[in-house]
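A protein chain is absent from this complex, but the other protein chains hold their places.
Now for subunit A:
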Amino acid sequence: MSPALIAVLPFLGALLPALLIRSGRDVAAVASATATGIALLGLCLHIPAILSGEVILARFDWLPALGLNANFRIDGLGLLFGILILGIGLLIQLYARFYLSARDDAGAFYTYLMLFQGAMMGIVLSDNILLLLVFWELTSLSSFLLIGFWSHLPEGRQGARMALTVTGMGGLSMIAGMLILGNIAGGYDLTTILAAREAVQASPLYLPALLLILLGAFTKSAQFPFHFWLPHAMAAPTPVSAYLHSATMVKAGIFLLARLWPVLSGTPEWFWIVTLTGLATMVMGAWIAIFRDDLKSLLAFSTVSHLGLITMLLGMGTEGAAIAAMFHIVAHATFKAALFMVAGIVDHETGTRSLARLGGLRRAMPLTFAIAAVAALSMAGIPPLNGFLSKEMMLEQASLTPWLAALATLGALFSVCYSLRFVWGVFMGPPRIDGHDPGPGLWLAPAFLAMLVVLIGLLPNTLVGWLVTAASGTVTAGHPHPHFALWHGLTPALGLSVIAVLGGAALLALGPRGFALPDAKRVFDALTRGAEAAARVVTDRFTNGSMARAFVGFTLSVLLCAAWAFSTGDYSGPTRPMLPIQPVPLIGWAALMIATGGMVAFHRHRMLALVMVGVVGLIVSGMFLYLSAPDLALTQISVEVVTVILLLLALNFLPKRTALESRDRKRGFDAFVAVLGGVGFGALAYVVMRGGFAFPPISEYMLANSYKLGGGDNVVNVILVDFRGYDTFGEITVLGIAALAIFALTETLMTGASAARLAAWQYDMPRAGARHPLMLVVVTRLILPMMLVVGLYIFLRGHNMPGGGFVAGLIVSIALVSQYMASGHAWAEQRNRFPYHALIGAGVIAAGVTGIGAWFAGLPFLTSTFGYVKLPGIEKFELASAMGFDLGVFLCVVGAVMLALDSLARIARAAGGQVSPSPMDVDPSRGNA
């Protein structure tokens, strides 16, 4: 099975539970487990190839220009983690089925779980570090959903937020680190990076990259001082804790350290930072775990401690340490998942996880006791269990350095203490609480893991030796040949181990007293509150609810940036000669200046200002015409018409005059800012127009190929429907969405306070005598067909002459709107057979289908083709597939413009009172109505 498919399968599986939950939680659980199982099977099929040293690759270009490729690989390391993620995932799915209560939404739970599983698989199978980052962020997001699954509990919400904040922050820093790393290595594919060890370590940016990446890994793997989120994440349902904190989420940071080990390790920086962080985390986590009262909290700190242990091993940088780390990853996943499940069972059966209340359950829950004892003794490192093997290997590595050996032994000693306390506190001593063993649904999964704990301890080489060998081979980029055995003779490591076990037991017997550590949550909360307050101060300073203030700030800062950019650039004066000034454009310019000035002067008289806007728009379209842009002139003038109609309709329900309210000084300041902005923008326009092109315009290509490739002479139209068709597709979609938003706004205005206001509307201007003037009605009805024909003509000629879908759509809209204006909304509405929403939808679909049509010819989306058609009776004419696209543009423009105006007209109707559905209709059968 392709590595890509293995990574994607859990995501596909995530769809099933949400859909199938109506058939019951059994079906949902089985469906998600099936997806996991198939992925696991697919992964296992690769085992022989990987053991023989192969790396399975699957490559897809995603965004090659960014170096982001959807490349997947399976090597020894990925195999080990993949088996853990999917294998433990299967057990968790079984356990969760019986753990969740009837009130929990199991469909959502399994969906989140599968999303998380997919994200984890993506991390371990990515062959591209940018892709890996995408999955990395996905694990943060999906674990947020899982940790906060019981969203009715405040601890759940807070824990989820904290986990997201800490790991998300680490993720951000890791993005920066990975970008630096890829930049040094000259590519973002792991294959490239893994081969660039010398270049990376010699680079001056090695240390920043290392620090940033380590920050990401340490936050994810809960290393000191970022360990505090993990215990708070225990508010999650126990299956989530068992999954996230044994085999997956927190191991992602470890995985990353192992993945980048060949590139980053071996330097003193790596050794000191990683080893010391790991060591500190191991000792501190273990010490705190001894004093926790809540079972899950105890396990959480023990997880922190064991993650520290693995981190420390990876920091040492030797082959033996890497092997020990890989072995401990497997061992820890098995016993810790089992212990979490046991904690869940105890909680489920007795109703508490508090060690202060538990005790003496060995008789009542013998099976749970057996599982817990095996797993906890393995955690303590007692032979012949798998935890003993990894602890021996760890101590053997540490014993090479005396101070390291001492601290590592101390960590192991604490570990023995809290492991024994876990078993002792819950199961030994006099019975203090009732309980009994659960059904097989709950104990099967931990029992299976406990069995593995024993078997791996007894037969390490047969069961996991090959897997650990393959994984550590990937990590060290070498060919290790480890041999795992319980008995190595009387080594120093054995001595340290004996000290740890005896010391741990003695410490427990002494009943140690802890000292209060500062509550990390309080510190975290204070920090987030501080950040929030600072953000609020800054935000309030810039936006205090006054739009003018924000806009002035924006204008001035843009001007400042522009002035700074211009003064630091090297501008050497105009290079293009000016065009001569002709009399007609000069008159147009003067009219424009007068209209603009008039608009500012009379803007409080809104009708007059609207007339001025019309004048300005008209002159702008004249400018376009004069300056060789007939298409723009056509579009501008028709848009002008609909805009003025729209504003007129709106003005019907707005005050006709603007009250004077700004003080003189304020207005003077506004005018100053406005003039500054105008002068700046005008000067920029002047400089641009008088300068030459910085590089040859890309439109040379479009001019040269417009006819050859697009089959049209009107290059602007060919660009719109062909060369840049994708942009146009987006634009008509946006236009459609804008119109639908207007429609939705109107719907809300038809109810509530505004509806009441409209119903009692009193027009503040005298009404015209005739609502539907005879001449206007007759003329608009007469010219409707002519206008439609003009629209059709403009549409058809668009490919070769000025015109096209945009202009034609506007012209047809104007034709229709004039009917509304002359004969009334009711009359026009009655005769309208196509709802405007449907026109918008049809337009977008028509454009999309035309684009997809290119796929059938094996060409990319929106590639157009054209040919010539000869029909009897008319001349030979050209038919381009781009016409279908232009038709979509046309429909969308008509639909959007009409829907917007129609919405305003509906408001008018709500306030209008009596309307006649048949103004000026001559129909003898109605009599003299």
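As a working rule, a residue touches a chain if its C-beta (ideal position, glycine included) is under 8 Å from a C-beta of that chain, and two chains touch if they have at least 3 such contacts; residues count from 1.
The definition used in the following text is that contacts and distances are computed from a predicted model.
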item	value
Among "Multisubunit potassium/proton antiporter, PhaC subunit", "Maltokinase", "Branched-chain amino acid ABC transporter permease" or "Succinate dehydrogenase", the UniProt name of the subunit that does not appear here	"Multisubunit potassium/proton antiporter, PhaC subunit"
Which of A:A102, A:A202, A:A565 or A:A753 contacts the chain that the document leaves out	A:A753
Selected from A:S52, A:S101 or A:S546 as touching the chain missing from the view	A:S546
Among A:V423, A:V715, A:L839 or A:L862, residue touching the chain not depicted	A:V715
Identified contact with the non-displayed chain, of A:G677, A:P773 or A:G841	A:G677
Residues belonging to subunit A that touch the chain removed from view	536, 540, 544-548, 551-552, 555, 576, 578-582, 585-586, 589, 592-593, 596-597, 599-600, 603-604, 606, 609-610, 613, 616-617, 620, 623-624, 626-632, 635-636, 639, 642-643, 646-647, 650-651, 653-655, 658-659, 661-662, 670-671, 673-675, 677-679, 681-686, 688-690, 693, 697-699, 702-703, 706-707, 713-716, 719-720, 724, 727-728, 731, 734-735, 738-739, 741-742, 745-746, 748-749, 752-754, 757-758, 800-802, 806, 810, 893, 896-897, 900, 903-904, 907
